[in-house]
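Structure first, then comments.
One protein chain omitted, others in place.
What follows is subunit A.
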Amino acid sequence: MRSPFVRWSVLSVSLALALTSCAKGTGGASAPAPSAGQFNPGATFDGTITVMGFGATDEIGSTRVELAEKALGGAEVKLVEGDLDIQQFLSSVAAGDPPDVIYANRDQIGTFASRGAIVPLTACIQGEQIDTSMYNKNALAQVTFGNEIWGIPEFNQVQITMANADLLKDAGLAIEDVNGSSWEKVTAAAKKLYKAPGGKLRVVGFDSKLPEFLPLWAKANGADLLSADGRTAQLNSPQVVQALEFAVGVYDAQGGFAKVKALRDSADFFGKGNQFASGELGAMPMEQWYVNVLNDVSPKAPLVFDTFRTQQGEPLAYSSGSSWAVPRGAKNPGAACRFAKTMTLVESWKAAAEARLAERKKENKPFTGVLTGNVKADEEIEKMLTSGGEPWDSGVKAFYEANDHTFSLPANPADSEFKTAWQDAVNRVLNGQEEPKEALDRAQQDAQAALDKAWASWTKRTN
């Protein structure tokens, strides 16, 4: 005979299991794809739309959010601030309670789309009559997956060359020696510029910004890390191997990556004591937003700027940035589409730029521009720039020029694994564990396996 304790325990366990099994999410339940009829430029919306991953923390954001709210015709916009938490987002989709809009990096869009976490925006674009020709074609390519657009491009990022003019002058060098147009000159400049009295690195001559800028160095050498269709990894192509050997060699010429990283880690990157102001860095390629940071915190730093250049002397930049997407199961896709559209309209960007310009005037500082995923907006904003004198005007000119010479990696369903594969390879080389060719061969295998698996899942899901 079973004891009452056992009987009660069995009952409790059964009850709890029964209850918890009811808590299953709606994962896999296919929500109906939005139709063009749901989207109408004349429609108004009420209630609240939730935006995840975006904080209107400055005038560029808040001005456009106000305009978007007005364009909704009554609906309130609730922002869930902070970077997009992927786990939180995916869980909300699986539970059938997603936000209405998400603000995500463009390189995440392929993964979200392939797993059915977001919906294609074809109907939204048609219904709301969004003119996609106004978007940067590389930015648009990053959010195009399986012949459909899944995201609306927002900001854009490009890289330019930044250098310490005093250090260059003292070493008898010019910006042309460090802008990438000649790799021999870059290595020679790094050797001339770096200072390591007593074996302790005090000045980094040239930081090739590995691991993150491998795609830039590879493209400058004529190679893409991923095929145009996003299906084939090209990580161990001779040009990529050569690019990695060169970029790592620049560190080796200065005593090794460990020393460069240690000095990099100890720098006050966003403060007055940044590496350029303190004379601890000769030159590096860097994203354009850092010009604004430097202008803010160290306006008197001896800087000189140029575009990053290929060995043929052509400007080159890797385009990356953010985008708006609508989750599967969003309760108000119509309002979400209107919100994304309004946030990225030329007029909205212009209004935001005017607000920034006014702020900068108040602070007696120059307006150095904003790079967006909207080429027409960029043209309009460029007209509004105010001079900050040299070197800042050259910096701004360089990033607008770079913006016209961008490339991007195509959307793919295994972006995170692909990125991890090549970054791990670069890190193994930087840490002295493997040679470039060996590391990239291994990365190629890992990346291709991940891509094959992810594309196979996508094919299975869509057939």
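Keep this in mind: a contact is a pair of C-beta atoms (placed from the backbone, for glycine too) under 8 Å apart; a residue touches a chain by one contact, two chains touch by 3 or more; residues count from 1.
The criterion applied here is as follows: contacts and distances are computed from a predicted model.
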{"item": "Protein name, per the UniProt record, of whichever chain is missing from view (\"Stage III sporulation protein AA\", \"ABC transmembrane type-1 domain-containing protein\", \"Sulfite reductase (NADPH) flavoprotein alpha-component\" or \"Spermidine/putrescine ABC transporter permease\")", "value": "\"Spermidine/putrescine ABC transporter permease\""}
{"item": "Contact partner of the left-out chain, one of A:99, A:211, A:285 or A:410", "value": "A:211"}
{"item": "Option from A:51, A:80 or A:94 whose C-beta touches the chain left out", "value": "A:94"}
{"item": "Which residue of A:261, A:331, A:350 or A:437 touches the chain not shown here", "value": "A:261"}
{"item": "Sole contact to the chain not displayed, among A:122, A:182, A:310 or A:420", "value": "A:420"}
{"item": "Where the unshown chain meets subunit A, residue by residue", "value": "3-5, 8-9, 12-13, 16-17, 19-20, 27-28, 86-87, 90-91, 93-94, 111, 115-117, 199-201, 211-212, 257-259, 261-263, 265-266, 328, 414, 416-417, 420, 423-424, 427-428, 430-433, 450, 457, 461"}
